[in-house]
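To start, the structure under review is shown below, and the notes come after it.
Just one protein chain is left out here, and the rest sit where they should.
Let's look at chain A:
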Amino acid sequence: MSVPAEREPATSAPVPALEVRGLVKHYPGVKALDGVDLVVHQHEVLGLAGENGAGKSTLLKALVGLVTPDAGEIYVRGEPVKLRSVVEAADHGIGMVFQEQSLVPNLTAAENILLGSEGGAVRRGVYRWDVMRRLAQEQLDKIGSKIDPLARTDSLSFADRQMVEIAKVLRIEQRSQHPPVIILDEPTSVLESKEIDTLFAQIRRLREFASVVFVSHRLDEVLDVCDRVTVLRGGQSVGEVATAGAVPRELHRMMIGSTGSDDHYHSNAATPVGAAEPRLSVRGLSGASFRDVDLDVAAGEVVAIVGVHGSGREDVCRALFGIEPTTAGEIRMDGKRISLPNTRAACAAGIGYVPAERKTEGMVGPMSVAENMTLTKQKARCAGPFVAPAKQAGLVDRWIERLSIRTPTRDTPIQRLSGGNQQKVVLARWLVAGDIRLLLLDHPTRGLDIGARSEVYRLMRELAASGVATVLLADSLEEAIGMADRILVMNDGRVVTEVACPNGGKPSPLDLVKEMV
């Protein structure tokens, strides 16, 4: 779409709408942003690309005042600004459409659009619905949406709600005298292809009176809708490409970088797997967000599933633990068909699950290491119906020593331990009874520093060597390649390809990314 004549074209705009210089943000154990630079020109759509953990989310949150950076500057139209809250960001004309939609579901679309800046629609606390309807309609007209402003938000489709969000964000024009900067974080992840087309048409319209920052996992989308792409990796900006004539392969390479899957994954400790009957055999498994998934894992084998956000791999993993309902397919353990209506059935079948959200799903923070370790396999610590303190103490101490868990005592609340040691306790929970046959590891190294990660890798190797089958959802592609014997690539709810990943014949991340995005 061409830029209207009365406006200056993006290329010659003297002052960028938004500029970020050397932004740094540390979290315990992680450097989320490591000196990011970013320039958003006026009336352009800038794409932001990068793998999981590249720092995209943190950067966006810093831009709307949800995260306070440790160092670095943000300039809005050349002026340095401090953004301490969403309201302050809005005052500077920066607004964001959040990944998890941020609308109040039980209010009308009009109320959501005007929320927090009702203007003339509320006088002395009293609603004037006709004014509200008119003001909301003006916002919706700007983006050419045909939604009824007085429809309840939760009765709208996802795509329509996205339009409401955009209309809402555009209200910041009222606060700032300048063209706004609109940030769209993963706006397509919940949309279907037709809805995506509509959204892209809107984004191109937005360019006429605003700047847009567009974030997506899907590279084809970024190339389709953006004028320019900035690639982030490891909390830094590693490249900037004009999308006209850009080669996807080049961008892939930028996203991945040159780091390989190296020795600290202990790939040399991997043991070759015999071609015996698989421990786990899944055929045609389908659920709400995945379809026709086939998966075999032999005893002692590590199979990684890779895919972008929304590929359905998390749901497959949860389905194998009886959390996510399935609609079709069969699951066999050691040749015996099993059904997994709930998590108890999965536990009974010798399946263990380490959830991605350790703090909320993996452990009970205020409870002791011993309690957390024996949470699932109660029999291991009990004599009849009663807890046998001596038995529990012996068992827990044995595992603390075996996994070298650093904790003052077995009675220390688990929340006082470091992340790596917490994760070892969560893993030990499945090992104490000695009946584990299949481990499902959902991002087992998330939030851990390198040393702790290395220990978790060593532990995974030992478990595999002892014959436990493992399904791994890795934190990064390197981790998947380094740890796995085989890799399944999922895209849009289906397994699109399977890559052998033996020692000495590891695939490159590039081969995998091609199938993922």
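FYI, a contact is a pair of C-beta atoms (placed from the backbone, for glycine too) under 8 Å apart; a residue touches a chain by one contact, two chains touch by 3 or more; residues count from 1.
The definition used in the following text is that contacts and distances are computed from a predicted model.
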item	value
Identity of the absent chain, which is to be given by its UniProt protein name, from "Na(+)-translocating NADH-quinone reductase subunit D", "Transketolase", "Sugar ABC transporter permease" or "Molybdopterin oxidoreductase"	"Sugar ABC transporter permease"
Sole residue of A:V39, A:V87 or A:L150 that reaches the chain not shown, by the stated touch rule	A:V87
Chain A, residues in touch with the chain not shown (by the definition above)	85-87, 90, 98, 102-107, 111, 115-118, 122, 125-127, 129, 152, 154-155, 157-158, 168, 190, 192-193, 288-291, 294, 310, 312, 323, 325, 492-498, 515
